[in-house]
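Take a look at the following structure, please.
Of the protein chains in this complex, one is absent; all others appear in place.
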Amino acid sequence: MTEIGTPVRRREDYRFLTGQGTYTDDINRPRQVYAYILRSPHASARIIGIDASAAAKASGVVAVYTGKDIEADGIGGLPCGWQIHSKDGSPMHEPPHPVLASGHVRHVGDPVAVVIADSLAQARDAAELVKVDYAVEPAVSDVGEALKSGAPLVHAEVPGNVCYDWHLGEPAAIDAALKGAARVIKLDLTNNRLVPNAMEPRAAIGDFDRATGEHTLYTTSQNPHVIRLLMGAFVLHIPEAKLRVVAPDVGGGFGSKIYHYAEEAIVTWVAGKLKRPVKWTAERVESFMSDAHGRDHVTHVELGLDQDNKFVALKVSTLANMGAYLSTFATCIPTYLYATLLAGTYTTPVIYAEVKAVFTHTVPVDAYRGAGRPEATFLLERIVDLAADELGVDPAELRRKNFIPTDAFPYQTPVALQYDSGDYFSTLDLATKAADYAGFESRRAEAARRGTLRGIGIATYIEACGIAPSAVVGSLGARAGLFEAATVRVHPTGSVTILTGSHSHGQGHETTFAQLVADGLGIPIESVEIVHGDSAKIPYGMGTYGSRSLAVGGTAIIKAMDKIIAKGKKIAAHLLEAAEADIEFKDGQFSVAGTDRSKSIGEIALTAYVPHNFPHEELEPGLDETAFYDPKNFTFPSGAYVAEVEIDPDTGRIEIVNFNASDDFGRIVNPMIVAGQVHGGLAQGIGQALLEGCVYDRATGQLLTASYNDYAMPRADDLPAFALSTHATYCTHNPLGVKGCGEAGAIGAPAAISNAIVDALKPMGVRHVEMPATPEKIWRAIHQHRVAAE
Amino acid sequence: MQKTVSLTVNGKSVSATVEGRTLLVQLLRETLGLTGTHVGCDTSQCGACVVHVDGEAVKSCTLLAVQAEGRTVKTIEDVADGDTLHPMQEAFRDNHALQCGFCTPGMIMSALDLVKNNPDPTDREIREYLEGNFCRCTGYHNIVLAIKAGAAAMRGAKQAAE
Partner (left out) sequence: MYEFDYSKPANLADAAKALGDADAKLVAGGMTLIPTLKQRLAKPSSLIDLATIPGLKGITEESGGLRIGAMTRHVEVQRSDVVKRVIPALSNLAGLIGDPAVRNRGTIGGSISNNDPAADYPSAVVGLGAAVVTTKREIAGDDFFTGMFETALGQDEIVTAIKFPKPQAAAYQKFKNPASRYAIVGVFVARTGSGVRVAVTGAGPCVFRVPEMEAALAKSFSADAIKDIAIPDDGLNSDIHASAEYRAHLVNVMARRAVAACA
């Protein structure tokens, strides 16, 4: 059974289970040399001079390059793909982002020089001989500090470190709405900075073919064509026809492998200079100081309610940390992927958000699983819970009272988006019933008898996925289209190759997409091969992020299959001597309606490639179709999560005792894979809530969490077993009715966990606990209460 | 300082010239081309590099190649029986216990080490045993199910053989 809706086992697993996967670092090219990147140890410094002469002479060293060589060769800076305009209409500040530092370093880990040697050990040995003369300057890592007058400037040309000061909504309207509210609930909160930490560190190999002049980049990317476009057009000025980008097996991305990184340009550039393959692989410490980070918001939120506890106004002011430079999609995350989600699942009529994006001496921040939507959900679901607490009403009831009614779709929110479908009541009912929400107080009492504090927390979420309608995002400042492309290539003997612009780095496309095709063409799944990740093979595609692969990439496959079937009908009509309108396609057979005369798709394919008896006047030979699909709207997955925690009051240690998730992903193609995506998202969301936090030293800008000794990754024994359920309302604007499932867990979990923690600590008068809710933070909250009570 | 090191890898005697500082994982990946064993961190925590040395799970990023002199090393490439997956590998596939696949070789080598010492582990024991194996994709839920199922299959196979 391979049809849509069945848990087909993954076809990619065999190679991963047997050690036969091919990740970038597994690739070696003849005559390969190794690159080691010398990085800044300082958060902010002027480079007075670099003396690489000793390094250049060291054993095995082939070359050493610095920012001067980059400039001499006319190499461009790393571009930003989305332009935001401030409230006053002025465009954002977009300071240069050099591939190797030019004059200044602006964060710990900023690349300063690259040493190329016959072995990695030699390159690293020699890097210690590169003498960099730094004049260390004051650094700022915190957004609040960076905005103070007199704060060190990250870029001299950016006054006050403000990249943009943007808003959505009407300031006058929100002020009026809040003034008219019966009650206004206020909260200050931060959304902690995270490091994505895909288990495969980034790697890149540059190769150059002297015979053809073609450059090849093997890289750990979620979107090889995006890298080809950005690196070819903006950085290295290589015509796209001469640049091939291959993203082979990629060991997780979570957003961090969307962006074009300096190391990709460096190895490609050096390979061209040396006419030798150049390999670079990040050490984990380099991942911490060079992979784009996520989140890092400081927010003030106000929610207004009327006498009847209906939400009447939501006002949000956020400072968003951009880091030292603008990463590829950094600027759209705290704006169009954040403020537009602030309606959540609710009918709040007036919403206003203002966002200041701020430069600091830290690693650039960009999309990380959820990207803007977790930040929106967290603040919304925290303030709703706080409102319930202050009003003395049940948090589930307050949510139900304010949910968008199920019969109100399509629903236009006040923050630009139009939700096509949804049923928030059903997912909340499913999750609360599974969690025995009604029976919680007896469990709280039982836990109290054991001396632990038990709490329960609900979060609902909405996300905008299936990114994205190109015209819409273009009008909002995107410098790229966000369609997807697919080719369906039916071979003469009936097997099928799918070339997709989506990229699988764990999502299981080789299985899910094959299910679509097996189902759509009525052929065995074994006859379908999925090809992705190589710009020389696949059509121009935009890659995988924003839970878009099935909704956009899958739809492109469906559209290409539609073309195959349409052409097949014409060929079948010719062969069967029937009218095209009478040909039906079902289960792999083209048949004349109402007769037993039919041709299999294999026969049609053979005819298409051996066109002896073929309608040449009407059709071209071959059965190979490409479709580009540009979505009409975003998709809107939603759901409700219920978390239950127990807190050890003596240590502050939190244990998650139950976690129930109920999601609406629309139609589900492979429930096994969907559940896996939810599990992974939940783990990252719980990681954000309890464990993970990137910490910079406020005085020096040093990165204090630069390894797994200090950055707490969720381990198996930190997490509970998850109980999942789904309730489907189909997406109305793609043929599959699918919505996307990759980010949900990371979006809904932080608020559910935080709400449970605050619920457990309610007796101590706790209103909010910042993430990650470490044992010490919890202990302090309890301890302060005890001290105050004494 | 170049040294010659001789050891048995996946049932074959191998010998290679290495530096004193060459790690076992480098010998496996770079000299022997056994790229199924991965490196995910520099601080001996993530477990992507776990192999068996003399039948025990060891982090190959934290063992010098010269320390493996005379020892017997088994990597993920030698777990399946020809084209037939080992019951633990089969259980990982059946339970969707892998996504990107990067941590998977280390997970399986650790799972086999666990089951060798504890043929019928509880969920809690599995979760605690995986302290040294990070997975960023699965949330571990399905890995726990897979190891349980794999352990059961291995017990079944053992009983059938007896």
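As written, the chains take the letters A and B, and residue 1 is the first residue of each chain.
The rule we apply is simple: contacts are C-beta pairs under 8 Å (C-beta built on N, C-alpha and C of every residue); 3 or more make two chains touch, one makes a residue touch a chain.
Just so you know, these numbers come straight off a predicted model, no measurement behind them.
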{"item": "Among B:Gly20, B:Pro119 or B:Gly156, residue touching the chain not depicted", "value": "B:Gly20"}
{"item": "Listed residues A:Ala573, A:Met713, A:Ala744 or A:Val758, member touching the removed chain", "value": "A:Met713"}
{"item": "From B:Val58, B:Val73, B:Ile108 or B:Ala149, residue that would touch the chain that is not displayed", "value": "B:Val58"}
{"item": "Chain B residues that touch the omitted chain in the full complex", "value": "1, 3, 19-21, 23, 42-45, 47, 50, 56-59, 61-64, 66-67, 69, 110, 113-114, 117, 129, 131-133"}
{"item": "Where the unshown chain meets chain A, residue by residue", "value": "121, 125, 285, 650-651, 653, 691, 695, 704-705, 708-713, 718, 774-776, 779-780, 783"}
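The criterion applied here is as follows: only the chains that are shown with their structure count from here on.
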{"item": "Complex contact set, residues of chain A against chain B", "value": "7, 9-10, 12-23, 25-26, 28, 121, 197-201, 249-252, 254, 283-285, 505-508, 672-673, 675-676, 679-684, 707-709, 713-717, 719, 721-722, 745"}
{"item": "Of all residues in chain B, those that touch chain A in their complex", "value": "19, 21, 29-30, 34-43, 45-46, 48, 75-77, 79-80, 85, 89, 92-94, 96, 98-105, 108, 123-124, 126-128, 130-131, 133-144"}
